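One protein chain omitted, others in place.
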Amino acid sequence: MKRAFGFLSIAGTVALLVAGSTAASAQTPPGGTADARAISGAKAYMQAKGLTSLKLNMMMPSIFTAGSTLEMTIFEKETGIGVNYFEVGILQVQAKAMSEAVAKSGSFDFWIGDPISLPDLVEAGLARPIDDLVVRGKADLDDIVPGFQEQAQYKGKTYGLVADGDNFILAIRKDLIEAPGERQKFKAKYGWEPGCPDTYEQWYQLAEFFTRDPKGTGVPELYGAMGYRARGWGWRWWLQQFYAKGGMPFDDGMKPLVAGKEGVEALRDYIALTKFMPKDILGWATPQAYPFYAGGNAFSIMTYPSIAIAAEHPDRSKVVGKNKYCLVPGYVVGGKLVRRAIQGYGNIFYVSNYAKHPEAAYWLSQYMTSKEVSARLVAGPNSVYDPYRKSHLTDPRVIKARTKEMVEIHLKNAQVMAPMILIQGAVEYNDALDLNVQEALLGKITAEDALKNTAAAWEKITNQIGRRQQIEGWKALKAAYPTKNVPD
Amino acid sequence: MTGLRRWLERERVFRWLPFIPVQGLFALLLFPNFLLLVYLSLLSWRITRGTWWNAAFTGLDSFQRALEDERFLWALARTFGFAAAAVPLELLLGFGLALLCRRHFRGRRFYTTVFLLPMMIVPAVVGYDLSMLLIDQGPFNQLLSLLAGRAITVRWLSEYTPAQLAVIGADVWQWTALTFLIFTSGLAGLPEDPIRAARVMGASRWQIFWHVELPLLKPVIAIAVILRSMEALKIFDYPMLLTQAGPGNATETVAVYLWRVGWEFARVSDAAAMSLVLLVVVAMYSFVAIRVLRRERRRLAEEGVA
Amino acid sequence: MASIRLERLTKVFGATRAVDGIDLAIPDGEFVVLVGPSGCGKTTTLNMIAGLETPTSGDIWIGDACVTDWEPGERNLGMVFQSLALFPHMTVFDNIAFPLRIKRVAPEEIASWVRTVSDTVHVGHLLDKRPATLSGGEAQRVALARTLVVQPSVFLMDEPLSSLDAKLRVEMRTELKRLHAALRSTFVYVTHDQAEAMTMADRIVVMHQGQIQQVGRPLEVYGDPVNRFVAGFFGVPAMNFIEGELRPEPDGARFVTQSLRVTLPGRGGGSGPAVLGVRPEHVRFADGRESWPATVSLIEPLGDETLLFLDYGGPSSLVAKVDVEEKVAVGDRRSFTFRPDRVVLFDGTTGGRICR
Partner (left out) sequence: MRRGRRKLFPLVRHALLLAWTAVTLFPIYWMVMTSFKHAGEWVTWPPRWFPHEPTLVNYVKVLTPGTSTFELGRQTLKILKPIGDSLVVSGIGSLLAVVLGSALAYSWARFGTGGRNYPYNILSIRMVPPIVIAVPFVVYFVTLRLLDTYTGLILVYVATCLPYVIWMMLAFVEEVPVELERAARLMGVSRLRVLRSVVLPLTASGLVVTFLFVFILNWSELLLAITLTNTEVSTLPITLNKFQSANEGRDYGPQAAIGTLATLPVVVMGFLIQKHLLRGFSFGLLRK
C-alpha cells in the first residue's frame, strides 16, 4: 500500500512524464482492432514490468459498475490486469477527483467521469494527457461520431477516451398518438397532425393534450411530459432550449448572454412545460424517471438515449414497441427552424497523473472503448453507455437493444449537438445556473431575475478564474458548436 | 517492570499520563490542520491553479469574498435557522416524553426502547428512508391524507418550504431520541426528598416542576442545548441524501455549501476563509453556551451536597 | 390540630409486605415515635401518612377525614426528611418561604412569617445563605422552620437527626421536645435509634417486619415488653437472654438450664422450652439460696456504672450492670442472682411473652 509522494510529488510527476514520453516512442502493440491492440499492449506492459497479475484502482460512479464489470473480467482473464473499483455517487465524482488532485495520493489509477469536470481536472493536474498512448495504441477514434470525441479534448490535448454518447432524445408514445379518435381530436384542437414535435410549442401542445386527469384529482393518470428538473440536472434541459433559441452563453469577451430575450423565453417555456410533469419531478433524475416512463405513466420524455433500454426492456417495461423516438425539437428563429441537442452528460475514461500504472489503465480504457467492446457495452442490458460510434448504427446487437429508429435518431441528433459549458470552472458555472433556474421554477424569483443572477454569478466566477484565460478556453469551445440547424 | 510500575505510580506521572496521548493527538492532528486552514485562507489558491505551497499570499481577499458571498451568508443563516427550529422542538419533545415516561407503569420499557431507536440509525439511512417515505405518492402523504380525511399531496422533497421541513423533521425525528435519553437520565437522577418535601407542602405538580425540578435540571438542559445545537449546526447528511440541497437552495446548509466550494468549485482558499468565518460564528455561540454551562457546573460543585 | 388513625394499613412492594395491616390511633397532640430496625416498615408508614405512598389497602384518617386518597398537600402536614430535603438552588429565606408561596400568601406576609419562624428556631441570621453553606445543625433548624411556617396540624419526621453528630443530636432532641410542648401538635417521628424514641416519645410504636409489635409509653415498652423482639430492641447493653426449659412447680414455676435453676414464685404457666430475659441492671451479686457462681471475664467501665461479663457455664456470658463502687477484677469468682420481679419469660418457639 504505497502512498503518495506528498511534497515530492512534483518530482514524481516529472518522472511519470518522462516515462510517458519514452512509452510514446515505443512500438504499437500487435492486433488488428483497437481491443486486440489493447490486450496485447497490456500483456507487453505486464511482461515489461515482470508482473503476472495486477489490480488497478478505479473510481466509478456506482450506476456504471454493473454494466462495466463483465467486460473488465474478460480483460483480466486475457491480461491479468484486473480492477479494484470504488464507487461514488454520480455527482460526487468531481469532488472526489478534486480531492485526489490535492492529495496526489495515487489511490486510483483511472476513473470514469463526465466532460464537465475535465477542464478543472486538467488544470488541477489530475487528468493525464494520453495523446502519446492514443497514437501508440492506435485507438479507433476515427469511428466516433463528430461532437463526442471533442468532449475529451482540452487545449489541444486528449485527456480521455469517450465511452458514452450522451445527448438528448425525445421519446413519445406512438400508440397513444395513433389511437383511434385521438389524431382527429388533436388536429381539430391544434391544427396539425400529432407526431414528433418540431418545436417546443408543439411539444407543449402534445403534452397538454395527452395529460389525462379524468377525475380531476390533480394527480393525472397520464402525464404529458417529462424532463429532468432536479437539482444538479435540470439546467441541461434549459440550456438545450436556450441553444435552440439561438442563444450562446457568453460573448467573445466572456460577458454572459443568458439574461437576454432568448434566455428568458426559453426559461418561461421550460417552466411552463413542467406543469405537465409528475409533481415530484424536481427531485427526480434517471432512476425515478426511467421506470416512470417505462411504466406507461407519461406520454413523452426528453432524456438520455438510454431511455430506450428501459422502455424496450421485455420484462420491466409496459411500453415495449409503443415508443417513437424523435429528433429534439427546436424553435423557429428568424423564420428558420433551429434544433439543438445537448451533450447532456457523457462519460469518459480518464487516466490519473498520479496513477501507479497509467499505461495499464490506458490499455483497459482503450479496450473498453474500442469498436467491438463498446458495442457490447452499449447493447448490454445493464448499460448506461449510449451509442457514439458510427459502427453502433449498424451493429445488430445495439439495434436489438435500442431499436434501429432510436439509434438513427440519436446519431442524427448528434449533428445538431451543442456542448455544455466545458471551460474551467464548469461545475461552478453550471451550479450557479442550476440553482437560479430551479429558484425560478419554484416561483421564488422571476425568470428574468434568475438569469440576471446567473449572469452576475458567472461574471464573478470568470473574474476570479481570470478573464483572459477563460476567453481562450471559450474560444476553443465555441468551435464545437454546431453550424447545422437541422440534421440531414 | 517494577521500575516502570514504580514510575507509573508517581503522582505526577500518573496524572499526566493520559494527557500526553490526548494532547498529542490534538497537537499533531488538529492543530497543524488549523494552521493549514488559516494559511490556506490567506492565499487565493484554487485546486486548478498550481500547488498551494507556491500560491501567492493575498491577505484577506478570501475573507472579503466570503463575506460578500450572499449564498454563503444565506447558507449560514439557513443552518442557524434549521438549528433554531429543530433544537427547541427536540428539547420540548424529549422533555415531554421523558416526563411521561418518568414513573414506572406497564409498558414503560417498551416505550423507552422504541424512543431510543432513531438515534441508533445511521443518518444516511434516515436520509434515504425518508426520501422513500416522502415522495409525493408515498406512504407519508397517504398517512396524512387518512388523518386529514382529504387527499394531501405535499411535495416534500421538491417544494421549497416542505423540503426545509423535511430536513428539520429528519433531525427532529432522529435526535429527539437523544434529548429524551438525556432528560430521562436527568429526571431519574433528581434527588427525591426535595420533591417529596414540596409535595407535602402542597405544591401542585406544576409548581414542583417549575420551582423545584426545572431549576435542578437546569445544568442538564444546558448540556442538552449545547450538544444538540452544536450537532445541528453541522447538518450535512440529510440535505445531501434527501434533496441534494435543493430544491433551489432550500436546504443548502453551510456544510453542504462549503463542501461544494471546496471540492466541486475547487476554491480551497475561499472555502478555508468561509470555514474560519463559520468557526468564528460557532465559537461565539459556543463561548456563550459554555459559559452558561460552566457557571451551572461551578454552582453545582458549590451547592452539590445539600 | 388533628388525631391520626390507621386502619388495616397495608403496603405491598412486589413480593414483600412492607407494611402488613397495621392499626394505630394517635390522639391529637401526641408525640409518637415509630421505631424499629431498618426495613421494618416505619418509613413506609410515615410516607403513607404523608401521602407520598399510596396504600395497597387500608385507610388513613386525619382528624375526622379519611385522607387515603388525598394529595399530600391537601393533608395539612409538615414533614422533615432524613436528608432534610432543602432546595439546594434556593436561599434559606426562599426555602422557608416556599410553602407559603405555594399557598399564595401575600409577599409582605411571607416576609414577616419567615422572620418570626426563623427567629423561633434561631436561624434569622442565615436567611441569605444557600443550604450547602450551612452547618448540620443550622440546616436542621432551617428544615424545621420550613415545616413550621405553615403551622401544620401534624408533623412528620423521618429520622431528621440521623445526619447530626452525637452532641448536636442530643441537643436537638431537647429542642424538638420543647417545640412539641410549645406547639401541642401531633408529632409522628420515625427513627431506628431507641434512645431517641425513649427520650422523646409520649408513646412508642415498635415495628418489626411490617407489623406493630407494641405500642406504649417508653417505660412500659422498656420494662414490660410484649415479646422477645421488643425486649431485645431496647436497652444498652441489650437484655440477657437465657434459653432453657420451664417446669411447673406447685407454687409457681421453675426455669431450668444446665447450670441455672430459677424459681419463679407466684407465676403460673405451662411448661416447655422458654427464654428467660433479664436486663443487665437486674443482675446483682448476692450469696443466697438462689444464686449461682460465675467468673468475671471482662470489665467495661462506663463511668457512672460498670459492665461485667460473667461466665456462669452457659453458652454465652451474662452481662451485668453494677455500681462503680463495686470492687471487682477480672478472674474474680462471685455469686450472682436476678431481681426476681424483673425477670421476664418468653416462649421458646414464638418469642411471645409468657406468664407475666
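For clarity, chains are labelled A, B and C in written order, and residue numbers in each chain start from 1.
The rule is short, and it goes like this: a residue touches a chain if its C-beta (ideal position, glycine included) is under 8 Å from a C-beta of that chain, and two chains touch if they have at least 3 such contacts.
Since the structure is predicted, the reported quantities are computational estimates derived from the model, not experimental observations.
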{"item": "Residue, one of B:A86, B:A250 or B:A271, that touches the chain absent here", "value": "B:A271"}
{"item": "Touch criterion as defined above, residue of C:G36, C:P55 or C:P88 at the omitted chain", "value": "C:P88"}
{"item": "Residue in contact with the excluded chain [from A:S40, A:T79, A:Q94 or A:S107]", "value": "A:S107"}
{"item": "Residue ranges of chain B at the interface with the undisplayed chain", "value": "5, 8-9, 11, 14-19, 21-22, 25-26, 29-30, 32-34, 36-37, 40, 52, 93, 96-97, 100-101, 105, 107, 109, 111-133, 135, 137-140, 142-143, 157, 173, 177-178, 181-182, 184-186, 188-191, 216-217, 219-220, 222-223, 226, 230, 233-234, 236-237, 240-244, 254-255, 258-259, 262-263, 268, 271-272, 275-276, 278-279, 282-283, 285-286, 290, 293-294, 296-297, 300, 303-306"}
{"item": "Absent chain, residues of chain A that touch it", "value": "1, 3-4, 6-7, 57, 59, 62-67, 69, 84, 86-92, 96, 99-100, 102-105, 107-108, 230-233, 283-288, 290-291, 309-310, 316, 381-384"}
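The criterion applied here is as follows: only the chains that are shown with their structure count from here on.
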{"item": "Geometric centre: closest chain by C-alpha means", "value": "B"}
{"item": "Distance from the mean Cα position of chain B to that of chain A, given in whole angstrom", "value": "39"}
{"item": "Residues of chain C touching at least two other chains", "value": "none"}
{"item": "Sequence positions of chain B contacting 2 or more other chains", "value": "none"}
{"item": "Partner chain B, residues of chain C touching it in the complex", "value": "47, 50-52, 71-75, 77-79, 81-90, 98-99, 101-103, 130-132, 139, 146, 150, 156"}
{"item": "Chain A partner contacts - residues on chain B that touch it in the complex", "value": "46-49, 51-53, 65, 71, 131, 135-137, 151, 153, 155, 157-160, 243-250, 259-260, 263-268"}
{"item": "Chain C-touching residues of chain B, taken from the complex the two chains share", "value": "191, 193-194, 196-204, 207, 211-212, 215-216, 218, 302-306"}
